[in-house]
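Only one protein chain is missing from this complex, and each of the others stays in its spot.
Our next item is subunit A:
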Amino acid sequence: MADDTGKFGVGALHLGIPNRRQFFQLGAGAAAGWTLSGSSFAQTERPTNPPDKPRGQVIAALSQEPTVFHPLMPGIEVDQGIWWQVFSPLWYIEPDGKFVPDLAREVPTIENGGLSADGLTWKIKLRSDVKWHDGTPFTAEDVKFSLELINKPDFRARSRVGHSLVKDIKIVAPDEIHWRMETAYSPYMSILAALTFIVPKHILEKVTDPNASPFHNAPVGTGPFRWGERVPGDHIQLNAHAGYHGKGPYVERVVFKYIPDLTVLYTQFRTGQVDYTGLQGILPNFVQEAKTLKGRKIFVSSTSSVEHIAPNLEFGPFADRTVREALYLGINKQAIIDALNYGLPRLTESFVPQQAWSFQQGLPQHKYDPAKANALLDAAGWVRGAGGVREKGGVKLEFTNSTTSGNAVREQTQQLLIQDWRAIGAAMRVNNMPAAVIWGDFWQQSKFNSVLVSVNFMLGSDPDVTPRFGSGAIPAKGGRGYNTYQYRNPEADRLLAEGARQFEQAQRKTTYGDLQKLIRDDLAILPLFQGFIAEGVKEGLQGFRPNINMSINCWNIREWYWA
């Protein structure tokens, strides 16, 4: 049935008048003695494997509008939804954390000679059967061009982390490229996998301004889908690339539909106008109802983000570790998870997602224990003063907490925190701001007392958190990174430096395990839970695989097909 392939939007059926094709299908069904239900009709045609030729289309709804199509320029998660369809990286990361070659023939390792033992020399063998969407063959020249473009001074590159260490790029053959790293940097493997897409030299070398060219709004890649059209503010259409070098694509078209309001997005999923609810998915309060919808499947999966309270460690009371521990003990986390998030997220104690290879088991578990929190503060000399608020040495245990205004769940969480902390003599006030304000200087220059925030600390699948917890990464102190917590610990610095030099996963697991213990022990952040996303797909749409190593779960639409 046409609708099962997603070829015709349900919206078109709302008129209640079947079109000619549907009319004949219904007629034929009746003649054959079928019951006239969509499911029984679809059942007879349902293939068990992907189709031989791309069939149907997928309408994927996103709550933010993708606007950056040059995959090396500053973009946000939603833009990656387009990049993954149009472009290819050298290798990518499967949900289980394994690197899988894409444009490369194999993933370089010390064992296969792709990496030197000291991690300084990288030798990449490339596929020779890959073509750009315009038919031009892909070669090592494109890889060299892409890496050099990132480091070009006048190019508005998203990030040069890792790339700036690449030196002496040599093209050995059209399908082989070598380079040297200034220093060993193992997270580069992940940066190349999840965050670096290769762009076409034959097109971009001709443009006069690398920051603005026709390519920026009609990109050409090697990915499973070709650029179709963009209707600004509405949708982007991508068409199957027949010459794609990998498996798939199995649908003729992908349409990314921009629906900014999450309630409206869910309504359109419910009424069948969209086939998949992508970023930011279904609101927690709709999840239970969504699970009862006929013809819809709901996936609730963990994300790499950790929802936490970010203390500014240079701010009065928070500089005292005892205060942080008491505050942590005073939080009723389970209430936040159950009452406000419908029991969907998972408790966590680490900045690393629990599905990652580097996750450290056995970290001390949080307990909601206001009595212990009170005892700790009493023992540390924090005495209750006027209004029940504690103070010590003239410093009052009062602070503000900020988050993005308009985020209802976080605002409710703040109300619970106020109640919980009042019981232990801490006074919290709310100081919320719009996203464009709070994540500006206020956050970057550590002008906050505390912030309720969700952060993905991982670089793809890599646990290197030097930009987040390295003492040289404090922007408020002129550092290079995002250590807005102003966390400083020489042992953490040592572990971070060591982890970035190591290439053996077992060794790295130990190093980053120790780092997780240290950060948990220091309570550099007060983790609440690991983030989650609830996504819906229409029944019959196969191939959806949430991937915690990617910023967006529609990373593999090339594998999706209608059954």
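As a convention for this text, contacts are C-beta pairs under 8 Å (C-beta built on N, C-alpha and C of every residue); 3 or more make two chains touch, one makes a residue touch a chain; residues count from 1.
Please note the rule applied: contacts and distances are computed from a predicted model.
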Chain excluded from display, named as in UniProt, from "Methylaspartate mutase", "ABC transporter permease", "Dihydroorotase" or "L-lactate dehydrogenase complex protein LldG": "ABC transporter permease"
Touch with the omitted chain, as defined above, among A:L397, A:A473 or A:I548: A:A473
Given A:N112, A:T183, A:T271 or A:Q505, the one touching the chain that is not displayed: A:T271
Residue of A:L126, A:M181, A:L417 or A:V455 touching the missing chain in the full complex: A:V455
Touch list for subunit A against the chain that is not drawn: 8-9, 11-12, 14-16, 57, 59, 65, 67-69, 74, 76-77, 154, 156-161, 195, 211-212, 216-217, 231-235, 237, 255, 257-261, 263-264, 267-268, 270-271, 273, 433-444, 453-459, 467-468, 473, 475, 479-482
